[in-house]
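Complex shown without one protein chain; remaining protein chains in place.
On to chain A.
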């Protein structure tokens, strides 16, 4: 019999473990599932409020809503407007929320709520169509002034960006501006003038409306921002300071659209915004987004909540198995029943540790006393075990009732222990006692409890339940480790003690 080569085995284990880790990493990056639980992600809840006066006619209100503003992702959208028909229509990059109603009288309020999440990935965006600068016609004397200012800016700049910056500087009132500028600029037309001048200079430009995100602000208005097209994407400038780029706390609500709000059949319309900073667990965020992602089939979030709860528990078991395998194979702790410690550990998860330990030890010791009597009855094994199961149930019921009357609710937790397993444990311990003596009972009992407590500590760690449930593929790693331990041929820790007397022969 020639020993088979173990290389394929180790390669398979390596593949298993690396598959588990890389799949988990991939899902972490793709879905943003956090590695540790309790990680909080800020979410901005922005509410647009539209007020108008109904005139008795059919109303069509149409509000431009953002699709993917730079630096943010839309997590959810929701409209609140009793009695109105509502839909979101999209036309050529102009995404609009539309409300409609047959007959509207008196003051009306419509709400549109959006949840934004900061996301660096959507910072740069390319437009589908290459915009062209609009042709602009000026009348004298403005034409000359515009040409002169543009010439001035052009001499100081080399690129569309720098030209824009210089132009903005030249148009500022505090700069010692020339007569030309004063002629052109007034407060009301500033943004229009800027875009028209840039278009005139051959640079596609437009205004966008942004919203400064500050926690718990109400009745905020949109602020204008200047955007120019550099041939690849739209660049945003602060129209007053010429600062390029968008501040982190600004969300551009309107970019491509011509108008923010159109109302047909209403008067005195206005839009205002209020916002709120919410923090939701990163996990919840990932769950909310998972349904939109191709990798979502790998996650358990799609299952009904009840099944999810069951899996949460089930997926902890491999961890317990890993602990038991390690304790028995590498450390060499003797336990009564191979996997009894896992089941006890699972019960501990329900009962918490100290009450669980007390309950377990008391049930087993009372059971051992009763088993002593059963032993003298000369019963067949099956009926003895069956009798023991019933006795164990009596004991747990007795402990629960006694605990309850004494004011310990923890007494009730004994019911989480698997009765049949406890009955078998008592039977085995009792046989062990008769055959090997009380010492072995304590060695194996303490070994089982020790392993159970270790498994419990591993399984009850928040990180453990988080990782096992949200990254089920990590169980491939556990499986790989267990298989690897199955090939461990080295000395157990306990054998280093056991074989200690061999020192004399060395």
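FYI, a residue touches a chain if its C-beta (ideal position, glycine included) is under 8 Å from a C-beta of that chain, and two chains touch if they have at least 3 such contacts; residues count from 1.
Going forward, contacts and distances are computed from a predicted model.
Choosing from "Na+/H+ antiporter subunit D", "Alpha-L-glutamate ligase-like protein", "Amino acid ABC transporter permease" or "Peptide/nickel transport system ATP-binding protein", the protein name stored in UniProt for the chain missing from the display reads "Alpha-L-glutamate ligase-like protein". For the chain left out of this panel, the touching residue among A:91, A:140 or A:506 is A:506. Residue in contact with the omitted chain (choice from A:218, A:277 or A:497): A:497.
Counting over the whole complex, chain A has residues 1, 3, 329, 332, 378, 380-382, 431, 435-436, 486-492, 495-506 touching the chain that is not drawn.
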